[in-house]
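Yeah, one chain of the complex is gone here, protein chain that is, but the others are all in their spots.
Right after this comes chain A.
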Amino acid sequence: MDVGEVLTRVHHEEWARVVATLTRRFGDLDIAEEAAAEAFAVAVERWPADSVPPNPGGWLTTTAGNKALDRLRRESKRDDKHRQAHMLSEQTAGFREPPSAVADERLRLVFTCAHPALAMEARVALTLRMVGGLTVPEIARAFLVRETTMAQRITRAKAKVTAARIPYRVPDAEDLPARVDGVLAVLYLVFNEGYLASSADTNPIRADLTGEAVRLTRLVRELMPEDGEVVGLLALMLLIEARRSARVSAHGELVTLDQQDRGAWDRGLIAEGHALVRERLTSTEAPGRYQVLAAINAVHTDAADARDTDWSQVAALYDQLVRLDPSPVVALNRAIAIAELDGPQVALALVDELAAPLADYHAFHATRADLLRRLGRSDDAREAYDRAIHLTGNAAEMAYLTRRRTELAGA
């Protein structure tokens, strides 16, 4: 393996650990992040010439620790006010917890970066930077904001962690489920932005983002293997990721599930996703939304042909999902399954009830357009396609909807 590949792999595997170890040691996200970045920069420079050290993670942690000490020595000459706050010092409450519940320092880092006191966009950015090791320019590109804007967002978030004393710890058992939800929401958001990019200026599918979300969710699962929703989210992502290459045609057009070339699906990811779903089926615990969504995707990926899809099972799972998450978006997706079971007329009635809350949601109009098309109501369908095309930002979806619109009778 060449040194470049080793560096990439070590960066993926060790970045979060190095940042977490340094955050714990020095009590400051800023110092930890900068020192980790410096240590990796030294590795990039030295390893190709000196060969890779036998314990790359240890080497990086030691190097980063020395860089942090250098910086602190330089700064100790100045009156550094916020360091006096000891926000993450050993005296704070977090370190009295039993070591078993908080064995891995990376997990503390994940929970700190995804703290609910931070705005969602700051949580996403901080998680990608501190846990994922993406650079600020990479994160800025991913979310289509200027580099300076993203740098400010991350700096501001780190400053709030310090000033407000967001604790560096895994929440107590009683608060854990609520806080895991927040972590999973961050990861799902990253995944979804990759899966259906919201801007026409990027690739319609951002494999960098879906890949990163899967990688971080794997990390969280490794750290919390007993949490059913973590398993559920990982299974969900894998089953969607498995279909990625079949999802956009050679002409850059979105390919809907029923039209996809199932031979192009990644069988390895599907097998892994199915195994995770089965693992959860043996649990006596009631499944949460990610587990149900994963089960729905397992049914879809089980069918050798779209026509073999077990729609009654999909509809039953959506009924279960509606009880867990009675949002209009879930109701819309349930209606799509109902259309396959009970026909477009029944589904259209369900969809029309969602007109008020989903008036500005592209998928609502796209779904409605498709149902109207199937009912032969071309004029109404055309209007709905227009609305959906106007609202979507995704180039592949726009191309798909535009073609469907031109294919309408009487066009």
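Simple rule for what comes next: a contact is a pair of C-beta atoms (placed from the backbone, for glycine too) under 8 Å apart; a residue touches a chain by one contact, two chains touch by 3 or more; residues count from 1.
Going forward, contacts and distances are computed from a predicted model.
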Worksheet item: What name does the UniProt record list for the absent chain among "Molecular chaperone", "2-hydroxy-acid oxidase", "YCII-related domain-containing protein" or "ABC transporter permease"?
Response: "YCII-related domain-containing protein"
Worksheet entry | Among A:L29, A:A64 or A:I166, residue touching the chain not depicted | A:I166
Response to the item:
Omitted-chain footprint on chain A covers residues 85, 87, 92-94, 115, 117, 163-167, 171, 175
